[in-house]
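Only one protein chain is missing from this complex, and each of the others stays in its spot.
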Amino acid sequence: MSAVRTEEFMVNMGPHHPSTHGVCRLLLTMDGEKVIKIEPYIGYLHRSIEKICENRTYHQCIPILDRFEYVTAMSCNYVFSLAAEKLAQIEVPERAEYLRVIMLELNRIASHLIFFGTTAMDLGALTPFLYALREREYIMDLFEMTCGQRLTYNYIRIGGVSRDIPAEFVPKCREAIKIIDQKVDEYMALLNGNPIWQKRTIGVGYLSPELAVAYGVSGPILRASGVDFDIRRDDPYSIYDRFDFEIPVRPNGDVFDRYMLRLDEIKQSVRIISQALDGLPEGEIKAKVPLKFKPPAGEVYSRIENSRGEMGVYILSDGTEKPVRVKTRGGSYNHLQVLPEFATDILIADLVAIFASFDIIMPEVDR
Amino acid sequence: MLSIVKGIVELVRGMTITGKHLGKHAVTLQYPEEKWPMPERSRGIVVLLSDKETGALNCTACMLCMRACPTAAITIDAPRGEDKKRQLKVFQLDVGICCFCGLCEEACNFSAIKLATKYEFSTENKEDLVWDMHKLQEVGRDVPYEARPKKKPAPKPESQSQPPQTVNPVAAPESESSEDEKKEGEA
Partner (left out) sequence: MNLIPIVAVELQPIFAWIYRWLEGLGLQGTLLTVVVYAGLGVMVFGVLAVLALFLVWWERKIAGHMQQRFGPMRNGWHGWYQTMMDGLKLLQKEDVLVDTRDKVVFFWAPVICFVAAFLAYVVMPFGDGLIVADLNVGILYIMAVTTFTVISLLMAGWGSNNKYALLGGMRSAAQVVSYEVPMVASILTVILFTGSLSMVDIVESQSGLVFNWFVFRLPFGPVAFMIYITAATAEANRTPFDIPEAEQELVAGFNVEYSGMKFAMFFLAEFVNMFTVSAIAVTLFFGGWQGWEFIPSWIWFLGKTFMVVLLLMLFRWTYPRLRVDQLMEFAWKILIPIAFVNLIVAGWMKYAGWYW
């Protein structure tokens, strides 16, 4: 019977796999059900967004960058506008800043709702996904009402926002955030106490704070590992320093904490939005920016707290109307790098849970 | 033992939540029969607008939209006629390339191009996605729009290319100066 032997085998998880969220390819080395090595392969969604931006004017870059991280396209619009404004020293009107904050936070909620749904779906619960999308629809409607699109907004521009909000926006927005606030409690009731859900998430995929910092992990994943860092508070941009909100931090660094932290963040975003709606001033929505926008020569890096961690844009300008170099930074790129570290004593089902809890979105990786 | 009972209670709680939804009415629509009302600002297909009285295109072939387009979906061919005025010969929109960003609408000073609220234009051939000006005009016939106030319709900036200091009278404050426009026109 010495002929019986076992061997490791390799499985291609992706590029087309139900739970790789797009076209990420993970080459897994497996010992039965156990994953002993993970190698992420990227590049399946490469559309050379950075290179395209080098051939576009600053205004034209914004719709291109919408596609950089399409789940939170408002952040992409914003981070580029912020960089260009820094470069050209543009003062943004008060009302525009408030509108930007409202839109950014609404988009953060929408992104976290997607996260909630897809994570639940990856762990086998199919219904929460539909519930999350149902609530996300309120936000999409608000966006469509304001800027005309549901996904690629092209709303936040250099110097302000493209259009003022319609009259019915404020009451509808208040209603939407109220509903979402209630529904988040329902989600928690649906999943948090569920013993199956707890078994699948608690203690699974522990990411130590040291490792997270070493890999440049940011955003909710970093905070779920117990590192209290949020760009909104620690390197404030826009008018975030005026609002009263908390940065949720959780100590355990497992899948459950990463999931709960995002639900907590939805609640905090609701707080920010309701404060911003209360304080929304009248006035201009856009600073005077010429169509032929020519910032002075120089370089600038701007960063914001996106729903997937730090999102940054670096612009190198030579004083012409087109940037010489646009470099984008997305959180997912760093998060994908941490993934091989988890290949210790996890099953393929855990890998799916960890991948889902990282909320990786591929265009942010393949820019 | 207690944890088992607690687990069963939680499982039943989850089931009551989903079970409660069984009785609720669906929030979705049966798409081709029912449709959501589109918001007025919704950015759907790009159309060319016509003058409400004469029925002629509002477009003056200034090519601002072509230059504003980030994906080069718009192709305009407008050779200058004998009176040095541009005659719109070809206006093509490749719907397959268009990213519906709305920059062309914002660039236009003559209410000539707009992103209408229509969105059902799927075809089976890729070639059908390249729309010429007649089709764009046809689709845009019933699209409501507010014509921008034409203060001085006669002196178009292109027609007076000799004095370079002429400022486009209808241009919005943040829009481009006529100097740039002229440069582009000569190119």
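By written order: A and B. Residues from 1 in each chain.
What we mean here is this: a contact is a pair of C-beta atoms (placed from the backbone, for glycine too) under 8 Å apart; a residue touches a chain by one contact, two chains touch by 3 or more.
All values derive from a computational prediction rather than experimental measurement.
Shown chains touched by the undisplayed chain in the intact complex: A, B. Only one residue from A:97, A:122 or A:265 touches the chain missing from this view: A:122. Checked against the hidden chain, the listed residues A:191, A:207, A:227 or A:313 yield one contact partner: A:191.
Even with one chain removed from view, chain B keeps its contact list with that chain: residues 4, 8, 11, 14-15, 17-19, 21-22, 24-28, 30.
Mapped onto chain A, the interface with the missing chain covers residues 9, 11, 17-19, 30, 32-33, 120-127, 130-131, 134, 190-191, 194, 196-197, 199-200, 347-350, 352.
We take it that only the chains that are shown with their structure count from here on.
One finds 28 Å separating the Cα centroids of chain A and chain B. Those residues of chain A that touch chain B in the shared complex are 56, 59-64, 66-67, 127, 131, 134, 137, 141, 144-149, 152, 154, 162-163, 166, 186, 189-191, 193-196, 286, 288-292.
Chain B contributes residues 3, 6-7, 10-11, 13-14, 17-18, 21, 27, 38-39, 41-43, 68-70, 99-103, 106-107, 115, 173-177, 180 to its touches with chain A in the complex.
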